[in-house]
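Provided herewith is a single structure, encoded as structure tokens, for subsequent inquiry.
One chain of protein is taken out of this complex; the other chains stay put.
The first chain written gets the first letter, and so on, giving A, B and C; residue counts start at 1 in each chain.
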Amino acid sequence: MSSILQGDHIRVSVFGQSHSKAIGAVIDGLPAGFKIDFDKLKTFTQRRAPGNASFSTARKEADEPVILSGLCDGVTCGAPLGMLIENTNTRSGDYDDLRETPRPSHADFAANVKFHGFQDVAGGGHFSGRLTAPLCFAGGICLQMLEARSVRVRAHIYSIADVLDTPYDPVHVQTDDVAAKPFPVLSDKQGEKMRGAIEKARMDCDSVGGVVECAVTGVPAGFGEPMFDGIENRLAKALFGIPAVKGLEFGSGFAGSRLHGSENNDAFLTDGAGHITTATNNHGGILGGITSGMPIVFRVAIKPTASIAKPQQSVHLPTDTQTTLVIKGRHDPCIVPRAVPVVEAVTAITMLDILGG
Amino acid sequence: MSSILQGDHIRVSVFGQSHSKAIGAVIDGLPAGFKIDFDKLKTFTQRRAPGNASFSTARKEADEPVILSGLCDGVTCGAPLGMLIENTNTRSGDYDDLRETPRPSHADFAANVKFHGFQDVAGGGHFSGRLTAPLCFAGGICLQMLEARSVRVRAHIYSIADVLDTPYDPVHVQTDDVAAKPFPVLSDKQGEKMRGAIEKARMDCDSVGGVVECAVTGVPAGFGEPMFDGIENRLAKALFGIPAVKGLEFGSGFAGSRLHGSENNDAFLTDGAGHITTATNNHGGILGGITSGMPIVFRVAIKPTASIAKPQQSVHLPTDTQTTLVIKGRHDPCIVPRAVPVVEAVTAITMLDILGG
Amino acid sequence: MSSILQGDHIRVSVFGQSHSKAIGAVIDGLPAGFKIDFDKLKTFTQRRAPGNASFSTARKEADEPVILSGLCDGVTCGAPLGMLIENTNTRSGDYDDLRETPRPSHADFAANVKFHGFQDVAGGGHFSGRLTAPLCFAGGICLQMLEARSVRVRAHIYSIADVLDTPYDPVHVQTDDVAAKPFPVLSDKQGEKMRGAIEKARMDCDSVGGVVECAVTGVPAGFGEPMFDGIENRLAKALFGIPAVKGLEFGSGFAGSRLHGSENNDAFLTDGAGHITTATNNHGGILGGITSGMPIVFRVAIKPTASIAKPQQSVHLPTDTQTTLVIKGRHDPCIVPRAVPVVEAVTAITMLDILGG
Partner (left out) sequence: MSSILQGDHIRVSVFGQSHSKAIGAVIDGLPAGFKIDFDKLKTFTQRRAPGNASFSTARKEADEPVILSGLCDGVTCGAPLGMLIENTNTRSGDYDDLRETPRPSHADFAANVKFHGFQDVAGGGHFSGRLTAPLCFAGGICLQMLEARSVRVRAHIYSIADVLDTPYDPVHVQTDDVAAKPFPVLSDKQGEKMRGAIEKARMDCDSVGGVVECAVTGVPAGFGEPMFDGIENRLAKALFGIPAVKGLEFGSGFAGSRLHGSENNDAFLTDGAGHITTATNNHGGILGGITSGMPIVFRVAIKPTASIAKPQQSVHLPTDTQTTLVIKGRHDPCIVPRAVPVVEAVTAITMLDILGG
């Protein structure tokens, strides 16, 4: 197992299961001397907290992080920052049969094979989306450190089901006020339609997926390494660590693969004062694995929540027979809104590392 | 710089520039005692070699690999396998002005900033697609080692421009005879249309992109690690190391993000003899980062070749002025067909590592 | 900073400062399905606990570890095991001037430069020997897992000041009952002399150093990698992470460098039943970085405790003037006895990783 987001300078070791005593993280390598703005950090982490809105799970979590080490008077001291969030709803009986009957499109079955039946199944165990809370905590700190260097990471809901938000202008990313919204979209009108789609899925005992678009602005040209340590490789390795992520594209991505070179290529421009930009940004800010100085833009595909209330076909493993599974408990009909800050967090950790910690 | 494909057991260190004395690789960690089938290896590596077909660059390369170490009588001996391919066309004058005027959507500009103008620009230097030759050599060996364990890695052209091949059936992947074809598609009829699209791009002094679909069959359930060392993370980190790759999706991927959970979830089935499969394979063989035992299926988006003969806007860096660039030399109007074995190679290296080397 | 003991399978991320809210560790990669014997674990970790004997610091620590995750009913579940130990004596005023006047041969000065004066100085901060408590907890679990595979790790005090214990017979290591002793030596008579030397140092407001000898038995031949990933490299990287370790030698080590080859070489023997051993074990169980099947034997040099009550010369950094420093608080006159289980622990973590986790 490696639940360590392993950078060259910053390493985040995540621990916990959905119903263990606590979840948390150790953040190793944060630069010393940074004063954390805890109000800002709380505002950030609450963007992923459940129970804020009707599109989230009904499970209420206090999610109050406790910092164990790494700070002196609120300032990073160079030692690893250890933190935990206590689990208050532990060991519920809701999940007892998951070891025997794996939920479709969950990690249950694969984990059962890998861990020889010893995995913690309660609430999804270590595979629970709840494990993104410490990631958000770590990422929220990294975001502040990036902002002190004029680097900003912002994401929005690009689509839910087949409803599309206004995409970012990849040349002049319009990130300003999206993060503050309870439902982070550029077009509130499209946001309304998305919420409708989510609500309909909930009524149908079903779920929907979507896409998160993220932009990083302010990164100078020349960061990243060729071949296997480029910006894309590094972000990809981190972003696929977010539960339910099944796709990732940079710049024009899959759509770009359908274009001609003359359409997809980005002409270089100069302002005559030595500042080189590109007229378009189909390359998503990365050329040959290295930053070009343009905004880094990518999209992350998130599958529909696997836990749905509709009856589903599965196998009762002890008797090796087909069975119909009805998942108990209440689940998000759509995790995409809550995934937005998680994408920002994981991106921020990775980018701070790439910029040297 | 890290041009090392870094596995837990197998590490491939790639070196060379397009016009340096040689390119090559050191493959560290291959298991000892494996007899390499060199005829088969040659057949495999020639699938990416240029000059084989009208859709490839006219540059003829001998591409005869020389093995420097790591074998005794054609059998791996446990020591790192060093190999090189000599560059016969070195230091051509074709590229002399690339340091001054970066090609749109190439690594030239980003590398110029990163390496302070000292990068080797001839033929794209270390960023040249030619560097995929040693990767194919390394991957070709790994493919043989995987096949000895009944694991097969096969890819085909999924699309070029807007022409689609028949996709893989992700439950029963139809990989048998595609690799042997000069133009690796399932539907030869669609292949004809793709070749037409490529030929048209060539005539237009333009280029086209496409998508490669890859499947890995025969991997048992239970491999891979949660969170940041899952199969998706590992393959992603490797695959984005292939030049021109800008997107990656597993299973139903981006299309899956538009579905409902009830559509995207894969029901578990048993054959009554303890063999668990899924009725569909939208999860692409990976659940929670861990293999499910179903085929691993993913698609890689490849941008249109950046080098096109059409005049393009760029900046003459020494004078900081706009200029019109006309790229000399002959270039592939479409690298997608040649990318097919490269995707197979990089996947094979990664999968062999995941399976324990 | 990297306070992560980074194995291929097992990674221990250590956090905490001497006076932070808690210290602890995340142990990532433990195999699932192992039932931990907590009584045995407690017995082990108490061997390093202070306050047990007159040769230890007078600071009493409860050192009750709290397990946060990674277990189900006392059995490892495959998820990272998070644990913490609360610090009860936090933020004492004893250390307030250490930021201004670094203690000789402590990390104070180097940390002050590295962390720009933001390091936590209280009690030595992250550099405190107290951070070895979570390492012992992690190592105690690994020891149990190794014992289940018939691999044993045992250490004893090889010397304190110039008093030598009976060394291990490196061919037939006599480890049986040393660990159970309050003062872990083979020769209790020499142990008495060592305690005398420690007591004398205490009376003199001084300290003494020593050497710990460790043996690993039961490891089959053939583990470890050539060159930079050999057993020696791996153990060395880990063992120099223990505070105060300044030297390490395997087998005959430095003494062996004074011998002739004919004296230092270890003849191979067979029992006629395919079991190959060596007549002597000057190679310390490792040849070419790889285990030979003989006991792995090494010695670790531990410097005398840097904190002594005697007045010492230092520099008052704010005024850049010489000053005489008198270190307050009570400190171990000799940490070697407590280092014995720490050496065992770090060795166990590393060996379990080398054996495949």
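Convention: contacts are C-beta pairs under 8 Å (C-beta built on N, C-alpha and C of every residue); 3 or more make two chains touch, one makes a residue touch a chain.
Just so it is clear, the structure is predicted and the values come from calculations on it, not from any experiment.
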Listed residues C:149, C:237 or C:330, member touching the removed chain: C:237
Absent-chain contact - pick from C:104, C:167, C:218 or C:357: C:104
Contact residue for the chain not shown (choose from B:119, B:233 or B:252): B:119
Interface with the unshown chain - residue positions in subunit B: 1-4, 11, 13-17, 20-24, 26, 28-29, 32-33, 66-72, 75-82, 84, 111, 114-120, 125-126
Residues in subunit C touching the chain absent from view: 1-6, 14, 102, 104-111, 113-114, 126-127, 131, 159, 161-162, 201, 204, 206-211, 220-230, 232-234, 236-238, 240-241, 243, 245-254, 256-270, 272-274, 276, 278-279, 282-284, 286-293, 301-308, 310, 312-315, 317, 320-322
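The definition used in the following text is that only the chains that are shown with their structure count from here on.
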Interface composition of copies subunit A and subunit C: same or different, split at half: same
Centre-to-centre distance between subunit B and subunit A (centres being mean Cα positions), rounded to whole Å: 27
Computed distance of Cα centres, subunit C from subunit A, in Å: 38
Subunit A: positions in contact with at least two other chains: 1-4, 14, 111, 114, 126
